[in-house]
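For this depiction, one protein chain was excluded, whereas all remaining protein chains were kept in their positions.
After this line comes chain A, so read on.
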Amino acid sequence: MESVLLPTLTKKEEIDRIINNTIDKVLVLRFGRISDENCLLLDDILEKSARDVSKFATVALVDVDSDQVQVYVNYFDITLFPSTVFFFNAHHMKLDSGTADHTKWVGKFHEKQDFIDVVEVIFRGAMKGKLIVHCPLPPERIPKYQLLYKDV
């Protein structure tokens, strides 16, 4: 089931193209699968907020079950789903949310405004030349997880 508003990417070329064509806007890439409940909740929030952030962000969904996308799943060290990666002008933006992994956002957002706040902070930081920004959300709203190194 494809989102009406958000494009779903299943090939490496599509991901490359969207990274290269998104200029002066935050690119939000959600890595997940439709069968996952958390993914569906996150997708719902992304779809509802896509229009609100459209002036400074572009949102796209990546289907991790596709074979051509596995190179990105390995490259981005994605082991937990859903995971959201942020880019700005083809540069990876890190988010310090107090968790072990600053390279992505793991899990879903509590509400639409949380996602908008995060994207706004990333955009503001990127416009000032910062590659890593602090998460504006309180700790209770940030999903907790355990990061394992090679399943150890």
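Here, a residue touches a chain if its C-beta (ideal position, glycine included) is under 8 Å from a C-beta of that chain, and two chains touch if they have at least 3 such contacts; residues count from 1.
By our rule, contacts and distances are computed from a predicted model.
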- Item | Choices "S1 motif domain-containing protein", "TITAN-like protein", "Protein YIPF" or "BHLH domain-containing protein" - which one is the UniProt name of the chain not shown | "TITAN-like protein"
- Out of A:K12, A:R33, A:K48 or A:R141, which is the one that touches the chain we can't see? A:K12
- Item | Full-complex contact with the absent chain, from A:D52, A:D101 or A:D117 | A:D101
- Query: Can you name the residues of chain A that touch the chain not displayed here?
  - Reply: 12-13, 16-17, 19-21, 23-24, 71, 74-77, 87-94, 101, 103, 126-131, 147, 149
